[in-house]
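Notes to accompany the following structure.
One chain of protein is taken out of this complex; the other chains stay put.
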């Protein structure tokens, strides 16, 4: 019964997507005027805004690190972002996601270029769908690039998961709740490194590898969208000129 | 029906006062032994004690301002001060009142005379009636004078409000709850400046001006009582001598 | 009715002990590898672990005292230590016990030997029975000795109490709840000084003295067990050699 | 405890002098005249999961308000009314000077003044939001997230709240066997009027509407007045540490009424 | 976590020497002998909105206690008793050394020791404050605000609580159709005894009753003992970091009984 709801006889998922299809993704760069860098992402029904401040001075000063920059990250959901109103105080889930998000971004940044400074990444979920942490990482990485932070690579994130016998790309809210496994992954596409990996659900070892590969293929698709969004901001006019030419 | 309860056919209010009549006010100066300045006020059923400490050193030191004194203010209600027991943790209402109270006192003080120092004003409501913020400001200003802080003027506060068609002076608890509008005002009588102004309720633009003028007339009455209380403390003997003479 | 439950016709208590009998006590020294000193005590059904860290640097530094060491103490109950699950946030009871525990230990320590430093005593109640504060003090004093802190004496603690007409030694959980009075005492056996004294319940002045004397007699019994535990750790091999010899 | 603050933006003396000079010539640094609001955009229905939502841009100030409707117990003393609960958070995205954490006194004042406008105007007819009198009522949460600050948070937040409420669709709940049932249907909220706040600051002798962050950094005092659709005043709040003269206040009350009417029409149009 | 403290009042060496010298001659700095209490005033019924209230002045120490009576669920394990809840806040008005905020360990100890005297003496017969056994009982809040401190907060607070409870008028609640109804009538509270605490400090070898702030700044140890009307002891608390000898404690227990009886009569008179 459950499988019928999540995948029909033609291999279409509950929202009409195929097995390897991403939800619609839209990234806009430079949306928060006061921030040093920012991005807004719509990823399925996720609507997330990210602002980056820094590199800047650390307060209190004893938090500073002599040889590199401190990275701070807050993942936060607006009270109206969820089906039932969310209490604005940070939940244990938000604390964990803030942590894995920071850890997934850190390998992409050349933090030794900014000793004794701090970079703050504020991720605000205005509307939450399945995969908000991946969507948040994607926007955060673009916002860090927008802030001009020295980077090795963009971080691209996407989940894959299991719906009964199928390993599918980019789990949505319903699939997260009713499906069998959800595996969010963040990836440095050029460096070929995994910086976020979580799983909950049940999966065989074989399915695990398949799922990981599928998530990474999703990350690579996202990567193109991230680059395009940055190009549009920084070379928007040139691109239009070319199109005209 | 409502109006009948708040004002009778003879223009008498529920507590027997006329339209322009203040509740009974009693101010005593110097009631808290350890404080640098203090005052106790009974304003209708309000019973409020204010202690002032300072000017003194700021802790932590980075809170200090190089060119003037920091003013801090806490408005707090004792758990037994209200009809239903009040939770001792500060409510959002108390946070707001602490802020507007501080802002209403600040223009009266010559804070540039005490650079790098702090003055603390602690307002404790032992029993709350309508108008506790005004009563608290009145006592606080007297306590600041008692502490010998350099001042431009005393701050005098009083509310006016609307009961049906009438603009009346000094709203009590019942009138606050059942009446149509309540406007607390604080005023520097000699400088003719308004330092607190709030309103909730419904009122026309014309009534608004009338209400403001009435509140200020109340402030001026209060001003005399404040001065008398200070005189009594500092020239108590002389006054008695004069009376005898 | 109540007395029958707590003491039978043969003077036996609900757990089979006589009037002057301690519950079984077992102390092990050096149980927490990372700590500078530690001890584990089973005292009746109490199971308590104590770790001591220090003397070490104080953070933040302004907490340091120029002429002596700061002593800090935390008494804390694990959520599974009580009949009903205990909320892990510190209760008012735990705050008070942390305080009296610190005050009961402080006279035994030569804190002037470690100016500007801090000693931390962490008391974790894994399972709570009546008398956990006394049991905790006993383990804490042994752990302080294990940490090599300069001491005037060990602190030994034991309660006495009233069950109807009888003053009995070492009140257990049931006797604490159903009995008539409970008096925990901590004592420096060589210096003959009382460093903890509390009472709740009802008792005559005469019974008070008797109860105090009985509690102190219990402290002296505990003292021997504390010394033995320390000897076993530090001279364990020698003791065994002697026994063999 | 409320405490004097350092200016949130350090105003260089030069810049302040420049501002005073411009004001003395009747002009603001961004070219507006004293009674003009900045550009103003509203987008509604942006959060599908909310019963109502709106994003307001007022110059560079940007605020989102979301309405959530649930059921719960009424407030003590208001047993026969629906419950209305407002909050505002200035997100740490909003400027380099915001620390994440529970709302400070400025955010608390902000949400309380916005709340006062809605509550005192009786914009929402709470009498119509009762399911079992004294026991179960509609609980209406209006939460505001301030995304970017450039002055006059109060008006921007107030407009976002009004627009979000106006365009909300409330779920219809029913009571069956003493249990709340969500019928899956929706209704427009019981709206009676449109409270609109107008905010001004005084800098020296000049009184300017809709201040920017830069103007707020130079301000002596602030005042906010909320009027409802019939022009009656429903809420006033003087803010900051400087005083106003009676004259300034009375003049402002007239401006707030007229300007409020203007903004009210704009918001109606935008919806 | 409990931590050693700096002395709350820095005692100059000279002043401390002076004190020890005076004590060696059997005299205290304020002229009292060792077993005398300071001047002592009680005013009751000062808070009309409370069911009971009292202000105590003990020298310059000043405390207000207020009693509020509501209804609620009983405590777990005490299903057939009314609920008694005590709190104490040392207001920031009280001295230059108090920070506003939640009660610290000293305030918690204070309220818990005062609570112990009332609870263990069974001053209030909580068995008589039950409306529906196991479900609805009277909830009695006794909250204390310390307005000015000059030592011996414990006794001053304890006397304020006792006086406030003694002179309370409890609302009479009834159960109608499983709902609590306030009848509007009042009754005297079910009082069984009068617990009175006596506090002493040890400075060197001297044991002094009713210490001032100055004496507490020099103290080695503190002890409080509470007796009820029949002279039985119901609560004891040793405080601070110094020890007592057994002898000192036993002697003090006799003094506490006698002095307690004296204070009990005074409080009865004052009411």
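The chains carry the letters A, B, C, D and E, assigned in the order they are written, with residues numbered from 1 in each.
Note that a contact is a pair of C-beta atoms (placed from the backbone, for glycine too) under 8 Å apart; a residue touches a chain by one contact, two chains touch by 3 or more.
Note that the structure is predicted; figures quoted are calculated from it, not measured.
Peer 1: Taking the whole complex into account, name the chains on display that the unshown chain touches.
Peer 2: So, taking every chain into account, the missing one touches A, C.
Peer 1: Have a look at C:13, C:47, C:133 or C:162 and name the one touching the chain we're not showing.
Peer 2: The single option touching the absent chain is C:47.
Peer 1: Just one of A:102, A:116 or A:227 touches the chain that is missing; which is it?
Peer 2: A:102
Peer 1: Looking beyond the chains shown, say which of A:23, A:47, A:72 or A:86 touches the absent one.
Peer 2: Reading the full complex, the residue touching the unseen chain is A:72.
Peer 1: Would you mind spotting which of A:6, A:25, A:77 or A:203 touches the chain that isn't drawn?
Peer 2: If we include the chain that is not displayed, A:203 is the one touching it.
Peer 1: Which residues does chain C use to touch the chain missing from this display?
Peer 2: 32-35, 38, 45, 47, 49-51, 53, 56, 74, 76, 78-85, 88-89, 120, 122, 124, 126-128
Peer 1: Touching the absent chain: which residues on chain A qualify?
Peer 2: Where chain A meets the chain not shown: residues 63, 65, 68-74, 84, 92-93, 95-96, 98-103, 106-107, 111, 120, 183, 188, 191-205, 208-209, 212-213, 216.
Definition applied: only the chains that are shown with their structure count from here on.
Peer 1: Listed by label, which chains are in contact with chain A and with chain E?
Peer 2: none
Peer 1: Treat each pair of touching chains as one step and give the shortest count from chain D to chain E.
Peer 2: 2
Peer 1: Identify the chain pair with more contacting C-beta pairs: B-E or C-E.
Peer 2: C-E
Peer 1: Centroid of chain A to centroid of chain B, CA atoms only: how many Å?
Peer 2: 53
Peer 1: For chain C and chain E, what's the span in angstrom between their mean Cα positions?
Peer 2: Whole-Å distance between the two chain centres: 27.
Peer 1: Taking each chain's centre as its mean C-alpha position, how far apart are chain A and chain D in Å?
Peer 2: The mean C-alpha positions of chain A and chain D differ by 32 Å.
Peer 1: Tell me, which residues of chain A touch at least two other chains?
Peer 2: Within chain A, no residue contacts more than one other chain.
Peer 1: What are the residue numbers in chain E that touch two or more other chains?
Peer 2: Where chain E meets two or more other chains at a single residue, that happens at 100.
Peer 1: How are the chains arranged in terms of who touches whom: line, ring, star, complete or other?
Peer 2: Basically the chains just string along in a line.
Peer 1: On the basis of the stated criterion, which chains touch which? Give every pair.
Peer 2: Pairwise, the chains that meet the contact rule are A-D, B-D, B-E, C-E.
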